[in-house]
Every structure is written in C-alpha cells, then in structure tokens.
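Shown here: the complex without one of its protein chains, the others still in place.
Right, chain A next:
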Amino acid sequence: MSDAESPTKPTLTPAAQTEDFEPVEVFPETTEMDLRPGSDNCYKCTACDVSCPVAEVDDKFPGPKFQGPEQWRLKRKEDTSVDSSIMSCSNCMRCDDACPSGVPLSQMHNTARGEYVETEMDKLSREYIRNRILSNYGTLAWFGSKVPRLTNAVMGNSLVQQINEKVLGITSERDFPEFATQTFREWWEERGGAATSKERAQEARAERGGPQVRSEDKRVAYFHGCYSNYNTPEVGKAMVRVFESFGYEVVVPKQRCSGTPMFANGMLDDARRAAGINVENFSGLLNEGYDVIASCTSCSMSLRQEYPELFDIDGIEDVSEHTYEALEYLRIHEDLEGAIAEASVSDQAFAYHAPCHGRNQGLDRQAVELFRELDGVTIEDVGDSCSGISGTYGWKSEKYDVSMQIGADMFDHMEHAEGDVGMTECPTCSMQMAHGSGYEIRHPLQLLEEALV
C-alpha cells in the first residue's frame, strides 16, 4: 500500500510541531462544547432553510437557521429556554450540506434537542415515554426477536396498532417491521463466527492469486446496527459474503445501537452509553488492522460525525476515522468497478433513493454510478428529496402527515421510474419507500452479492 491508500491526517497547525512552541491557555478549561464559532460563522444566507425538508412542508417550523445559530444566541440570556419546535427537526442533516460557511448546524440541533428534553420535557409525559421507546428500538427488538413469530403476529394486529396510536402516539398507518426468524448474529454464530470467515477469506485470497497479501491488510469489523440484525439479516449476510469474496476476514464485535434514533429524540444520555460500549468494543481492533464497516448509512454517519462531535470518549476519534460505509470501502480499496464490469445478473430495474445521511457522507451517487455499469441492471435515481421518515420521526402520530408530504416527491418519482423494485442503504428510508409505493426494497449489498459472489 502506498501512503495514498492509508492517508494520515495532515497537520493543520505546523506551529505546534516546532519545539519552542508554547501554547498559551487563553480560556479556562471546560468540558462544555463551544458552539460560538459556529454561531458566528452564520451570515444568514438561509441556504439551510431552503434545503430543509421539514420547513418546506410545515409552515410552522422555523427552520435550521433558527434552531441552530439563532437559538444558540438567544440562549445566552439566562431566562431563555430552548423552543419546543426543536422537536420538529428530523435530524436529516441536510442543512450541514447546504451551509456555505461551515456552521455545524446538526451539532447545534442535537445539542439543543438534548437540552430541551433534559430541562423542558416532562419525563412522565406520553411524548417522552413514546420517544424513549422509539429511540431504544434496539432493546425493543432484542425482546421481540426472542419470539419473532409471536411478535410479528402481535405487532401486526390492528387492535395492538390502535392501542399504540391511542396510548403511545405511534402511528397505526404504518406496518411494524417484521422480525426475522433468525437474527444476523444467530446466523453468524451458527456459521462459525470469525474462524469460518478467516478460512473463507483465505480461500478467496488464494483463488484471486496475485501477490500474497498479509491478513492484517484485509480485516474488517462489521457494525451491523439493529435493523440488519433483527429485521433484514440478508443485508448482513450479503456484507459478509461480499467482503469475504474480496479476501477480507470479517469479525462482528458485540455492539449496541449506533445512537442515531437517540440523537434525533434528544436522548443524549442513552446515546452516550451506547457510544461508550461501541467505541470500547471496536477501538481495540483498530491496532490489529481492522477497519469498521457499516451497511446502514445512518450508523456510519453516527460513528463518523456525531460521535466525535458530541462525546468525549477515549478512542472515539480513532473509531470515527476508521469507519466506512460498505460500498465506499470497496470502491477505495478494491477494483470494484472492474469486478462489476465483468459481472452480470438477470435483468432487473431499480428505483434508487439516496438517504440524507448517505448524501452527507458524499455517498449519494455511488450506487447508481456503480450499478449502471452492471450488465442486466437498469437503475434510476428517484430525485434528491428526503424520503420523509427520518428514522423514528415518521412513526410519531403527530408527524406522520408531514413525513408523507415530504416523501410525496420521492413516491411520485418511484412511480414514474422504470424499475418496480426500490433500492436504498437506509433501513427507515426503505420502510418509507415500501410504505408509499408497495415496492420490495433491496440494499445495494444484496445486488452486489448477486453479481459477485
């Protein structure tokens, strides 16, 4: 590997390297994050407000500029509390991508939302309890998956859905995602775990020939997240098989929810606990040559951006710097395009939607650009709008209509696309796509598995 392939972070402060440099402490040490520079960078161009999918359909929502820099400034007055409209932000993070001036909008929103929930929200209120349940989907799913058939039957029961709606404020318009009868982790253990993966990777490396590669260079730790573990294990299996076919040894460390639904609901304490466990379980592997791979773009977003922005945990930056989305990793480290150019699959057409969190990592075009070169595949981007569900957002009774209005453009484009199978990286976008179109939705890794394995 050349340096280009394993780049290190450039030193942005050369002065700090010279020996006679003595840093002067100007401000007292604080554990609070300082959002002032971010606030000062805002020059009120409103590019963020124009990009906000919620503001576009909800006339009452004041938009990201208010939620971020303006609210931060208002809050300098001691008797000012965070406005309740922060709970209408869906944490799609599109404002980050729109800002020409580097204002850390989503970080400001996450912080404000955390403060609002902490200080303003009644912990016995229906909204708080509902949000806590939704944001801890992983725990819920853990119980549910113990008896998947029973859970599916119960959750699909219309009476239960009515109770959810009336008692908890969870919309009865949506069908609860079905639990798989065998979780990804159960499959992984049954298959022989890391030892089996090592063998298969070695076989693949031998078969691929070429120069002998040390196994240290081909190791990945899979962050499967909750959804591909409990609901779509076929995505996790595809990840394992595709990476093994390129000669990678896969390990699957113990893990908690990435924290995405917790950030979006202002449950920062829950998110910090989950992040602590994830960082502890993954950071030790980095020294052994492992990179962290996620198949869900919100999971990779969380590990890459939100963790280091919001939490101060040992090793958190290391994990962040070594985290990749699955296709992204293969594009950088393997000749994925070459492999796809030589492959073919049976004729199929896809309507692809780029999730907002993938968009913000610069991954919004990769699936379309890759698969349009795959023999047998027609793939079309269904536009750059947000799907509208934004994780737990579209599950809330009071947000359901807004969520469907945001998604209207995408549904319309799906209907007009040639394909009648949807494709996206994000589990909740796929729920929304299926809900609005009735299409089956697949993950790019599943098509990659079909083409290459």
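Here is the rule we go by: contacts are C-beta pairs under 8 Å (C-beta built on N, C-alpha and C of every residue); 3 or more make two chains touch, one makes a residue touch a chain; residues count from 1.
Keep this in mind: contacts and distances are computed from a predicted model.
Set against the options "4Fe-4S ferredoxin", "Tryptophan synthase beta chain", "ABC transporter" or "Glycerol-3-phosphate dehydrogenase subunit GlpB", the UniProt name belonging to the omitted chain is "Glycerol-3-phosphate dehydrogenase subunit GlpB". Of the candidate positions A:Arg200, A:Lys237, A:Arg256 or A:His322, contact with the unshown chain belongs to A:His322. Summary of contacts with the chain left out: across A:Asp83, A:Asp364 or A:Glu450, the touching residue is A:Asp364.
Among the residues A:Cys42, A:Val82, A:Ala98 or A:Leu374, only A:Ala98 touches the chain that is left out of the figure. From the set A:Thr46, A:Asn152 or A:Thr378, the residue in touch with the chain omitted from the display is A:Thr46, counting the whole complex.
Across the interface with the omitted chain, chain A contributes residues 3-5, 7-10, 45-47, 49-51, 55-56, 59-60, 62, 97-100, 301, 304-305, 308, 317, 320-324, 328, 331-335, 359-365, 369.
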